[in-house]
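The other protein chains are all here in position, but one chain of the complex has been omitted.
For reference, chains read A, B and C in written order, and residue numbers begin at 1 within each chain.
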Amino acid sequence: MSNTLGKLFRISIFGESHGPAVGCVIDGLPSGKKMDTDRINQRLNQRKATSGGLTTGRIEPDTYQILSGLYKAHTSGTPLTVCFENTNTRSQDYTKFETVFRPSHADYSGHKKYYGFNDPRGGGHFSARLTAPIVFAGALAEQLLDEMGISIWVQIQAVGGISGKSFLNLTEAEVLAIDQSKYQMQESCEASMIKEVQDASAEKDSVGGLVECMITGVPAGFGDPFFNSIESELSKAMFSIPGVKGIEFGSGFDLAHMKGSEANDRFIKDADGEIKTQSNHNGGISGGVSNGMPVVFRCVFKPTASIGKTQETLDFKSGETTELVIEGRHDPAIVMRAPAVVRAMVALVFYDLYLVDRGIYGKTRKC
Amino acid sequence: MSNTLGKLFRISIFGESHGPAVGCVIDGLPSGKKMDTDRINQRLNQRKATSGGLTTGRIEPDTYQILSGLYKAHTSGTPLTVCFENTNTRSQDYTKFETVFRPSHADYSGHKKYYGFNDPRGGGHFSARLTAPIVFAGALAEQLLDEMGISIWVQIQAVGGISGKSFLNLTEAEVLAIDQSKYQMQESCEASMIKEVQDASAEKDSVGGLVECMITGVPAGFGDPFFNSIESELSKAMFSIPGVKGIEFGSGFDLAHMKGSEANDRFIKDADGEIKTQSNHNGGISGGVSNGMPVVFRCVFKPTASIGKTQETLDFKSGETTELVIEGRHDPAIVMRAPAVVRAMVALVFYDLYLVDRGIYGKTRKC
Amino acid sequence: MSNTLGKLFRISIFGESHGPAVGCVIDGLPSGKKMDTDRINQRLNQRKATSGGLTTGRIEPDTYQILSGLYKAHTSGTPLTVCFENTNTRSQDYTKFETVFRPSHADYSGHKKYYGFNDPRGGGHFSARLTAPIVFAGALAEQLLDEMGISIWVQIQAVGGISGKSFLNLTEAEVLAIDQSKYQMQESCEASMIKEVQDASAEKDSVGGLVECMITGVPAGFGDPFFNSIESELSKAMFSIPGVKGIEFGSGFDLAHMKGSEANDRFIKDADGEIKTQSNHNGGISGGVSNGMPVVFRCVFKPTASIGKTQETLDFKSGETTELVIEGRHDPAIVMRAPAVVRAMVALVFYDLYLVDRGIYGKTRKC
Partner (left out) sequence: MSNTLGKLFRISIFGESHGPAVGCVIDGLPSGKKMDTDRINQRLNQRKATSGGLTTGRIEPDTYQILSGLYKAHTSGTPLTVCFENTNTRSQDYTKFETVFRPSHADYSGHKKYYGFNDPRGGGHFSARLTAPIVFAGALAEQLLDEMGISIWVQIQAVGGISGKSFLNLTEAEVLAIDQSKYQMQESCEASMIKEVQDASAEKDSVGGLVECMITGVPAGFGDPFFNSIESELSKAMFSIPGVKGIEFGSGFDLAHMKGSEANDRFIKDADGEIKTQSNHNGGISGGVSNGMPVVFRCVFKPTASIGKTQETLDFKSGETTELVIEGRHDPAIVMRAPAVVRAMVALVFYDLYLVDRGIYGKTRKC
């Protein structure tokens, strides 16, 4: 089940960075939905490499071909397959890494896993290029979640030394402004975050960051206790994104140092008579199940492993220490392209959660 | 699939805190393994409520009955079912919570999910009592991992304001000492951590904490890119544990603020000529696949939601604000019982990873 | 996944014939359904050993205990576990089979599969005793299918040399009469079928038979092309029943010898203006998907492998030919107890099909 995510709404991914194509097969789509190509293109653009030294030099046109499952512009209900051809590949960049595995890349672990037979060019199947079909599928899921009033918001909350506020502390207007922004950043941080990336780039180095996500319009009652908790499902999906090394919900790691009397989210009625909790330290999830508050989590993205700076490492052939300079095209901060991928994964998970719940109960939960 | 974890080695849990029993069915056990009851009892004891005001007043004997899958003390290869009868239940403690849902508990989200039909006594199916069969199953898996040279180490790394060192910075002797300790703590922190718990208890409050886990003897090549990354599988399992709100691998959230040149794990040869990485910022996992270094992660446990201190919250019947005092038996720090559960979940995940890999490749990876 | 059936509505079975208990865990039940114990008892009785030499001498009371998932007589929405204790076991009957595997039983294949560690008493986990919890779960599913207007009809269509008509050729009144009959037989065949069983019994022999099943009220549109065709799902479930060696839908094996012009089911409008097909050679399924006609299939049950007659076979210890007389309690015709099990399996499959379809489309299909 290694290449498949989901129970009723399932995506199966395939492809290598420098092979003929990457893509995915989407199963569990209802028939009769007009595919929203504008949204798909918007999300693919948000993921795509952009100019200005912020992201990789590899500019793929990201044009896709639908091989199945679409008829007269509507979903036909059968498996929908999308392909992104790989056109802009420069495989010669990677030949030297066959004996000098790049530090903190999957070159070595992949080499061991596949007993040396995997395609090493551009990371092969480990490449973030695979996130293009994931973003495509996520945009479709997002379109379907719209119908249920569920919305996903993402922001780059930190880059290197610069951090912005959590969604938990932002006004609705501020959230909307982030959504309209070029990089999914708070206006007050944008300049300094970009400078952080540019500085890293100038030093032939890279830098890490945080993406925060908030899902609104989630009625209480989704998810399950234990193995299919919302946290379980979301974390499984998030750790599928290359570069993610941590996730926390609500107040997350701060809870280690808090007292129950501080951390408990007391129930209140708001002005409209709706039940809420005053705080949201639990990030909208209690016992694995949504509690009606916005679902909020944060993911950390490590700094890009590929750096132009000279690194000392091992030549596996000679067994000697060697110096490595990675000249290929690479982003100074993968976090810059991450919001679109996080959003897509969340859409995949929530649409599936929704289908499973609707299957078992035959009802549509309301906020 | 809500109550099942695993692909080839699968556990399906059941039960409510105040129902007849909790338990699980374990599928995918090989036949002919002599069940190590000593280890099972050791792990159940580590999980169990202990004296001294550190954990709940509810002392279950935790005796279990095997209903199937064991023949002449050996696994028969068929589904193994274990039951823990619920004997020490005081359901009257919970009746008042039917209109006043306890803050930060699953009472409200569970009530909504099950449309009011779930068993509310003691949290019902959301209860941490369900971790007893999980610890049982984990002990079996741990026994089988022993044969492969894979070992799991856990420690309480933080309680409230007190934090100890990471496994990444401990000597082998220190790791062994923690393993032998009563509470899976570093000797230097133990007294102050226990005081932190006792202080919270004295204030009728609770406190959160961190559990760290290290898995050694993991050969490079386990796991998968994307959806079945080791991080995905472990995080899914960890967020199944009641009270976990975050997980990070290796240097985790610190990576947000690091440069690539700092965060990259350069390859070296150690004194024995074995390939290692000098640092382990990636926590033993690259591209979702083990890289031969110890797998290291940390989970945050929120403070126990049940506190004796007076809390303001909502009476759902009257719609008015009310004061709530929870007098039932509860731990001042769930993190105290967490190491046994984290260890069990890790064992379940790794044994399954092992079976899947062995199935596909027919080889036993070596460190 | 060996002990689990279903996607959203899932049952996981466990137990050995002479172990402490057999049972199952049912996941995916909606909450708030009052459990229909009358129906459960009716179905368990239909499956149970009955007097008159027709079925086994082992009379289990078939009393069950609910361990979880039921609260105040209603489903709570959490995993429901049922146990049937094994009380009436005479294990000494089976010791001699440890070196002389019974012909056409699973003794030998089970011994090989589990490398000799399985419980051989009474067939262990291979025992038809496991169908008790399956019938329990099926009765619950049947209750839920009632709400959707889906009904399941079963009959013993053949025993040894005696065959009755297919449901395809019976009137509604005749179908109802079978449903009310003691053995789920057509009145016109009952006496001769029973005589067939009694004759076999008198000869210390056994006899095979056919069970036919018809599902009415199935709207067009359930199922999937290819791997989850209704035929695929039903056959998978039917071959899980001990003793089933064949299944055919509609005209089944007769289709090998038919022309397309005979076999095609032409569409017509009936008197009420509803679309039907004139014939039902396809058994209500086209392209794996229900077509609105009754779903009709037939299963063959082999003669009971345990016979009192002397059989020549091999002593595995000595390697010599030996004579075997099986004196244990056994049915002369397992087909006599099969209708309840077939009905249960069908209910499990169709309720799951229903949930999956409702999840993806959010609509309830109508006939």
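Following the convention adopted for this analysis, contacts are C-beta pairs under 8 Å (C-beta built on N, C-alpha and C of every residue); 3 or more make two chains touch, one makes a residue touch a chain.
Everything numeric here is computed off the predicted structure, so don't read it as measured data.
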| item | value |
| --- | --- |
| Among the chains presented, those that the missing one touches | A, B, C |
| Hidden partner chain, residues of chain C it touches | 1-5, 7, 13, 101, 103-106, 108-110, 112-113, 115, 123, 125-126, 130, 158-161, 200, 203, 205-210, 219-229, 231-233, 235-240, 242, 244-253, 255-269, 273, 275, 277, 281-283, 285-292, 300-307, 309, 311-314, 316, 319, 321, 361, 365 |
| Interface residues of chain B (partner: the chain not displayed) | 7-9, 28-30, 78, 225, 355-362, 364 |
| Those residues of chain A which, in the complete complex, touch the missing chain | 1-4, 7, 10, 12-16, 19-23, 25, 27-28, 31-32, 65-69, 71, 74-81, 83, 113-119, 124-125 |
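Quick note on the criterion: only the chains that are shown with their structure count from here on.
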| item | value |
| --- | --- |
| Length of the line joining the C-alpha centres of chain A and chain C, rounded to whole Å | 46 |
| Distance from the mean Cα position of chain B to that of chain A, given in whole angstrom | 26 |
| Between chain C and chain B, distance of the C-alpha-averaged centres to the nearest whole Å | 40 |
| In chain C, residues with contacts to at least two other chains | 7, 28, 78 |
